[in-house]
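For reference, the structure I am asking about is given below.
The complex is shown incomplete by one protein chain, all other protein chains being positioned as in the whole.
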Amino acid sequence: MVTLLFFASLRETVGLSRDQVALPAGTPTVASLVDALRSRGERWSEAFAPGKSWRVAVNQRMADLATPVRPGDEVAFFPPVTGG
Amino acid sequence: MVTLLFFASLRETVGLSRDQVALPAGTPTVASLVDALRSRGERWSEAFAPGKSWRVAVNQRMADLATPVRPGDEVAFFPPVTGG
Amino acid sequence: MAHVRVQAGDFDVGRELDVLTRGRRDVGALASFVGLVRDANDGHAIQGMTLEHYPGMTESALEDICAQAHARWDLIDTVVIHRVGPLVPGDRIVLVGVASAHRGEAFEACEFIMDYLKTRAPFWKKEDTPEGGRWVDARESDDAAAERWKG
Partner (left out) sequence: MAHVRVQAGDFDVGRELDVLTRGRRDVGALASFVGLVRDANDGHAIQGMTLEHYPGMTESALEDICAQAHARWDLIDTVVIHRVGPLVPGDRIVLVGVASAHRGEAFEACEFIMDYLKTRAPFWKKEDTPEGGRWVDARESDDAAAERWKG
């Protein structure tokens, strides 16, 4: 299992701020996790549509599609940051 | 007559912070005023020696050797500034 | 080396900057930046905003940015304070302060920290406008500002 977190507009699009999911089979990465999320329905395919700008952090460090995901990891999805 | 002011290390070299002098004849400028000051003695020729770095302001605005000096003007001499 | 805080409440700029210099005799330069909520942005009237963040990651991201600044310039101390939650126009959002021996380094590091904070620290602004809530879009100009510190 991994913990998923969603922030800001992406949180509003998927309608969820936190979730626990089983990892996809094989050697899961952020990419395979996102593929699995897209299949959850319209809100999810919209949030992660091609060309949609989103960021991902694994265990609170910025990551990318190729980053491996392991059991127990915290994977957070969010739009580009706008603080300051 | 013009009022002369001297600041910082230049003030210490000439041993004077303020003076009143008659203007040189002709169409006096900062240059002719400085020539007259140099003839006052060793301290003065040292303060205004060629290659010595000094600045001048006429009526509290930065000026140069060519700046005209008129009766009643305030002419200030000082080294390069070091505030801040 | 670096004081980082994320908090809902306001901060006292004078007191926070004082921490960087108090009792020291080697600080010659203290550069600082305060960001505030404006009543207009991108042509929208702003009645207020809510700052969302990613607790835990926010603090470590800010600490990492300060550590990068300390590695890059000869700094004595730094402070970053960022507010979260609801804010209204005129409110302070963020404080960055940098103490160094010389002003060039203090100014550069302060700008660097702000540029990186704007593009790398997980905060998101949702503005309240007369037309409703509006998530602020990331700015390309902020990306460009952060890019100039590379290379």
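Quick notes
Chains: A, B and C, in written order; residue numbering restarts at 1 for each.
Operating definition for what follows: a residue touches a chain if its C-beta (ideal position, glycine included) is under 8 Å from a C-beta of that chain, and two chains touch if they have at least 3 such contacts.
Values in this document were obtained by computation on a predicted structure and should not be read as measured data.
Within the entire complex, contacts from the absent chain reach the displayed chains B, C. Screening C:Glu52, C:Asp77, C:Glu111 or C:Glu127 for touch with the missing chain picks out C:Glu111.
In the full complex, chain C contacts the hidden chain through residues 12-15, 17-18, 21, 23-40, 89-90, 101, 103-104, 106-107, 110-111, 114, 145.
Remark: the residues of chain B touching the chain excluded from display are 5, 7-9, 53, 57, 60-62, 76, 78-84.
The rule we apply is simple: only the chains that are shown with their structure count from here on.
Here the spacing of chain B and chain C, counted between their Cα centres, is 49 Å. Averaging C-alpha coordinates per chain places the centre of chain A 73 Å away from that of chain B. The centroid of the Cα atoms in chain A and the matching centroid in chain C are 26 Å apart.
Residues of chain B in contact with at least two other chains: none.
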